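Just one protein chain is left out here, and the rest sit where they should.
Chain lettering (A, B and C) follows the sequence in which the chains are written, and residue indices restart at 1 in each chain.
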Amino acid sequence: MKEYWRSLEDLLPAEEAPQEKKSSVVLSDTDSSKNTRRDFLKYFGFSIASAAVLAGCERPVKKAIPYLIQPEEVKPGTANYYASTFYDGAEMVPILVKVRDGRPIKIEGNDLCQMTGGSASARVQASLLNLYDESRPAQPTLDGNPIRWEDVDAQLTETLTNWDASKEFVIVTSSVISPSTKKLIADFIAKYPFVVHETFDAYSYSALREAYKQGFGEAILPSFRFDKAKLVVGFNADFLGTWLQPTVFGRQYAAARKLTGGQREMMRHIQFEPIMTLTGSNADERVPMPAVDEAYYLAALYSELAQKVGLSVPAVKAPEAIAKVADELAAAKGQSLVVSGTNNIDIQTLVVEINHLLQNIGQTVLVDQPVNLYQGNDKAYEALLTRMESDKVGAVLFWETNPVYHAPLQGRTEEAIKKVPLRIAVQSQQTETALFCNYQLPAPHFLERWDDTELVKGVYTLMQPAIRPLFKTRTAQENLMAWAGFDGTYYDYLKLFWKENIYTAELAKGKQFETFWKVSLRDGIVADAGKASESVSYIGADVASVLKVNSTSQSGNDLELVLYQNVPVGDGTLANNPWLQELPEPVSRVCWDNYVSVSPAFAALRGWTQGDVVEVNGVELPVLVQPGQGRNTLAVAVGYGRSNAGRVASDLGQNVYPFVTLNNGHRSYLVPKVEATATSSTYELAATQSHHSMEGRALVRETTIAEYLENPASGNEMHEKVEKLHTSLYHEHEYKGHHWGMVIDLNSCIGCNACVVACSAENNVPVVGRNEVRRSHEMHWIRLDRYYSGDTDNPEVVRQPVMCQHCDNAPCENVCPVAATNHSSEGINQMAYNRCIGTRYCNNNCPYKVRRFNWYDYTGADTIPNNRVDVAGMTLDLKRMVLNPDVTVRAKGVIEKCSMCIQRIQDKKLTAKKDGRQLADGEIKTACQQTCPTDAITFGDMNDPNSKVSQLLKDARQYGLLEELHTLPSVVYLSKVRNKDKNKTLS
Amino acid sequence: MYVSPVREPLISGEKSYTKVTEDIYAPMTGKPGKLWFGGLTLALIALGFGLFSIFITVWDGIGTWGLDRTIGWGWGITNFVWWVGIGHAGTFISAILLLFRQKWRTSINRSAEAMTIFAVMCAGLFPLIHMGRLPLGFFIFPYPNTRDVWVNFNSPLLWDVFAISTYLTVSLLFWYMGLIPDIGTIRDRLKEGIKKKIYWFLSFGWTGSARHWARHESMSLILAGLAAPLVLSVHTIVSFDFATSVIPGWHTTIFPPYFVSGAVFSGFAMVLTLMIITRKAINLEDYITKSHLESMNKIIIATGSIVGIAYITELFIAWYSGVVYEQYAFVNRAFGPYWWAYWIMMTCNVITPQLFWFKKIRRSFAATFVISIFVNIGMWFERFVIIVTSLHRDFLPSSWSMYSPTWVEVGIYIGTFGLFFTLFFLFIRFFPVIAIAEVKSVLKTSTEKFIKKGK
Amino acid sequence: MAEKAFVSGYYLDDKDLVDGIKALQEKNIEIADVRTPFPVHGLDKVLKMRRSRLPRAGFIAGVVGAAIGFGFQAWVFTEAWPLNFGGKPYLSVPSFIPVTFELTVLMAAFALVFGFLISSKLGPGADTIIFDEEVTNDRFQILLEVKGGNSEALQSELQAAGAEGVKHHEV
Partner (left out) sequence: MVETLSRSHGKKILNFFALFFMLQFFAGIATMHAKGNGPEPDVKVGERLFYGLIPTGDGSNSCVSCHTMYSADTMNWNPSAVEMAKVAAEMDLATFKEHLLTPSGAMREKVHVKYQLDDEQLFHLQGYLKQLADTGIEDEPLSINKLLIFLLFGGLMTFALVDLFFTKKIPYKAIHVLIIIFGLAFQLKIVAHETIDLGRSEGYMPDQPIKFSHKVHAGDNKIDCLYCHSNADEGKSAGLPSAGLCMNCHQVVRNGSHSGQFEIAKVVDAYENNKDIEWVRIHNLPDHVFFSHAQHVNVGKRECQECHGAVEEMHILKQEHDLSMGWCLDCHKETNVNFKGNDYYKTFEALHKDLAEGVRDSIQAADIGANDCMKCHH
């Protein structure tokens, strides 16, 4: 740590170096009047710096440097958790930040949040690594030259004071969900009336809001309740992966489909989509649909449903599947939900009207609880561009927004920006837009600053810093305050705002504000039921004209191109993140690149195979053959091809945002007609899975709901057979205390990959980079196997999280010559890294192939110099700050694998011992379990008959993976159930 | 001793004891030829390349090899098993054939044993360098330490450590004890000088005393008795590396006999390859004759047929077991992405040796030379097939992957050839290639014409 | 001053040698040593050599090796640190067999080889005396110790017993 601070100081220009230079470890605060509660974080306490390695083999002298004044909350070596909020302009999730010795080392969901229940998506957790990103802007610059904050303030204050009122000063933000920031912007506008606030979302949902404006008079985004639905029909909406609030929806979705705890009913999910999304792969029935026909399909559906209720609407001839779905939907009135993810006003209007027809409004679509996300309006954005083009804008400030990358609109954005005389970028990460800006003002990472949010009316969360800013950064709010001449810090402003606007008598429950504030800060979340609902009423849109326009199929022989967000990278905002880039896309299982996915039939027609590079409207991309994709559909993920995002994101894939055009004023992520031609080159994609069939093996066992209700063990008949056959010469070992076990409900798992990032963060799993993944050297301790079955044009998909199964008869343990892996008295398959000599025999003999070998020095733990393989800067001192000090950083040449988060087990056991009580069931949560949005993973003591694990083990659906080998795995799966019936199939 | 009159002589030409001494001593005298120097240089270059590859492996990591998360062993262990297999011929010839009193072993046992030792040295290299943390390799020895940690005696790899090191030690002892009288012979042919001193030192002061001979014979016999099961145990234990595992294609009870016969098969082939060249190069045609060739080829037919039956048995058992994983593993071998390796193995190991049923072929040096090389290629592929094709597609299709070696792995393999031939070239230059005393002891009964010197 | 003196006579054939020995033995002449280029079968009987004790040494060493091998493994897994490997019992006897076997063979082999070297007083730098360098080539040599200056007599006896050449040696 000591070295780290030094190197940072070296990075900064001399006059900006922290004044605490002399005291490198204990950073003292010289201005006590500005003390904040988080100030202790600057005390980098009890840092043990290893210094002065002596000659030869002699032991280095290690220094131990205590605090000068020890803050009372800090116990060396004990982690603190602080409640905060993740918000990157798209998803918002209340979080807990785990801080060890002053360093945030993990993000977990805040379990006080009703919507997420303590879960967090992969991106939310991975955003931690952006904090330690060496590419972050660290220094304010003016036209590329470093400048001091005081000068920035002086110059801009002067500019603002002497402003020509005929021109606008535009602030472009992403959707502001912070009430206090909103007020601050309003205050700023009050001070400088020529200031205009515009909202720009990286990925646009503006058609959705406009559809509600047409239908309900207000451009709202309603709350969706998948858990209240019995039938969900999705149209091109990846609501489990990327659409709106995937973490929340994933949780609702799984809750409605679980069959544990006595639940016998299961939501049915039908998905119409042109490409195979994560959501579609989870659907009970999935119908490939040409993207250009989505409006036609919905028009047909509307028409069918309208006719059923006796409305007279223009008839639209429905495809067979739509007619059947209409019947099902009609039968589930008020308990169904139709959603579409397409940013098209016709489509969204139809969806609103269909939900209205189905009486879902108020049931599964809560228009009275609008969500404040995605407030951007593409029409307003276009209007802004027009004003910029016509020289009406004198200055533009991009507040954590990147329109040059996200909405280039055929270069229009870029040209418009160039016409604005003064351009300012406030950014916590490098952006393409900043390249066009005069002032580039670095902003802190969200873990370094204060803020609040109001996602749904009356639900407030706080964002609080978990570390002192690593660089000389300042929040956008503080910039505005400085330029407007407001007193105090943004923290003061925020607190005052809360005192005046949020602190109410009901919420206070008799507490003083300070107490209320502290409690809110501790919990991170405050729900004010009094403010919860808003009333809007149905006014109805002009459906007839929409139906008329879309009454026929548009699909022909033309190739269409669908631009979509994939699960790891999303809209590309967090692209400069090694954890996310290394995360395999859940459907294709490819990482580190985007690609053009094509249907098997089309690939066969053109003679393309995976890795052939093709040119799609001038962009060269490798091909990935994707079963289940529409016949004439091509698809490419957005979020890649960043030209100015930092070291990791550069040179990854191609940027396809330039294909985005405005359609009816909304950004359209569909190109109806493209040309695709083969090139002579090939490109190897980094795929973590190359074989996609289960080969008829009983790995993922599944059944249908009807069969399940008849016989809970259906699909899992093999389990009983195998159990009967098991005999052993040896007695089983007795586990006298705990016997840890894990149950994974395959019916709940949606394959969102959040567990993979949680595991990587918790266990210091190395990032290996694209080339190493190509060589199948990826290191993830948990992986989500995905298998296709059936028709290649529309296969069924199953997936299975696989980590070390902690077999009681573990084949790996027998073969290690040096006893580096053996079984603990608590049933854990232990791996002593420091004993391992790296024969890889255990890995060979592992039937589950869950052991990972450190092929190279990925983490800088090796003693041999100059041999690191580190494409993502993970061995930099800065990024190493993310390492969990409770887990050994593995050296080159050793095997590693899932330890069932032994450090968490040990920690909770110690707590129980200190309290002199028995360990409670559910007290220990593994990292993967903790973050799982669907609660698919349960961990506990199999020796405790009352534990949840023991209860689940009685489920007839339970089986061990490859149980016929008699490895006695401690990880047990519950078979998957599909809500599918012979009488009900769509095709 | 009674010798069947129908047996043809093992040694051709008119030989006396002195002639034997002279013939075998001849290659060690004078300046070595260009061929020898050229061969040694080539071998040293190969060795150097191998050492460089090993350096790269240790410095940069096993990542320089073509292995991955699914395939933990590739060329490294393939080469290990192959070399160990080759290292079976020598001790098999000296020990088991000694026990069976096969006289034809006398002409070939010395060089075969030397070959055994060199091959085992090459083999022993691989388990070491395939470790991710070679500097900590000493962990595999059960030595007392302040950690109180011992080793895992359940691990076949640990058994390997004991088996290979015991085998190397015992083979070395056996070989050297056999060499002592012959070193004595060489020593006595040398004129006074440093060379003579060195050979004196190496000969352990051998005098040829009848008492010594008696003890020597008794020791050799018991050592042979010990070495015979040892030979069988070594490849049995190597086969345990695979047989005790759970991987389909490895988890097979017939592995021990199948591996041992495979080992003898490949070992004999290698001996033949080398001997056919050596006898020509250093004029030992009289001592290594067609009848030797035929005897060895007969063993090749026998062991080759055992191997062939084992292959077929494997297929049958896989089908008969009804286990999908087993069945798939064998279908995948024959028709999966590595089908070519399987069919190379089948052709070279099962079909080619059957040609030895023809007397003409089994008595032809040229044909034997070609076939012996085929057998060695085939046996290498057998190990490759067992290791790589079993691993690359095991239980979970999600983890299936493909393997191809990198230049580093190839380099190490070439390096072991360098090591092997460097040692072999040094051996033929400094030690008698044929067991002089043993040949003399059978000279009367096995020679075309025995002449007594002086009379 | 020589400490000892020997008379040697050589033959060119092992049969002649055996005959010669028999002839000498009939005359009760003590034969000090017989040296041959290769082991001559039947010589041990003719010379009435004691049966070698090497097999016994080898056997004992083998038994000791087996005991150490098995005992050590059992001690490590049950006493020193019992560890659970793959659900096997601590004392998993089948697993111990290979190492036990290898140690048995190793110890026995060592005992045999070193037994042989020690009992024959052979070894690196052993100071044995070579009377005739042709012994390792084609001569079968009989050595008679000269006790009390009767060298000439012994030489003639040897010649009488068919030796091709006779020589006197002093050490």
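One rule holds for everything that comes next: a residue touches a chain if its C-beta (ideal position, glycine included) is under 8 Å from a C-beta of that chain, and two chains touch if they have at least 3 such contacts.
On a predicted model such as this, the values are computed, not experimentally measured, just so you know.
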Checklist entry - Who does the absent chain touch among those shown? => result A, B, C
Next on the checklist: Can you tell me which of C:Gly42, C:Gly71 or C:Pro124 touches the chain that was removed from the display?
Outcome noted: C:Pro124
Checklist entry - Pick from B:Trp59, B:Phe141, B:Tyr176 or B:Phe201: which residue touches the chain that isn't shown? => result B:Phe201
Item to check | Which of A:Leu278, A:Ala687 or A:Met831 contacts the chain that the document leaves out | outcome: A:Met831
Checklist entry - Where does chain B touch the missing chain, residue by residue? => result 145-149, 201
Item to check | Residues of chain A (touch criterion as defined above) contacting the omitted chain | outcome: 22-26, 28, 46, 48, 55-59, 61-70, 75-78, 734, 736-738, 822, 824-826, 828, 830-835, 886-889, 899, 902-903, 906, 909-910, 912-919, 941, 943-944
Next on the checklist: Need a quick check: the contact residues on chain C for the chain that isn't drawn.
Outcome noted: 81, 124-125, 127
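In this section, only the chains that are shown with their structure count from here on.
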Next on the checklist: What's the distance between the Cα centroids of chain B and chain C, rounded to whole Å?
Outcome noted: 29
Checklist entry - Where does chain A touch two or more other chains at once, residue-wise? => result 811, 813-814, 816, 819, 822
Checklist entry - What parts of chain B, by residue number, touch at least two of the other chains? => result 149-152, 154, 156, 158
Next on the checklist: Under the definition above, what is the set of chain C residues touching chain B in their complex?
Outcome noted: 12-13, 33-41, 43-44, 47, 49, 52, 54-55, 58, 62, 72-73, 76-77, 80-81, 83, 85-86, 88, 92, 95-96, 98-99, 101-103, 105-106, 108-110, 112-113, 115-117, 119-130, 133-138, 141, 164
Checklist outcome for this item: In the complex, chain A touches chain B at residues 689-697, 699, 772, 775-778, 783, 785-787, 800, 802, 811, 813-819, 822, 835-841, 843-845, 847-849, 851-857, 862, 864, 867, 869, 891-895, 962, 964-965, 967
Checklist entry - In their complex, what parts of chain A are in touch with chain C? => result 730-733, 807-814, 816, 819, 822-825, 968
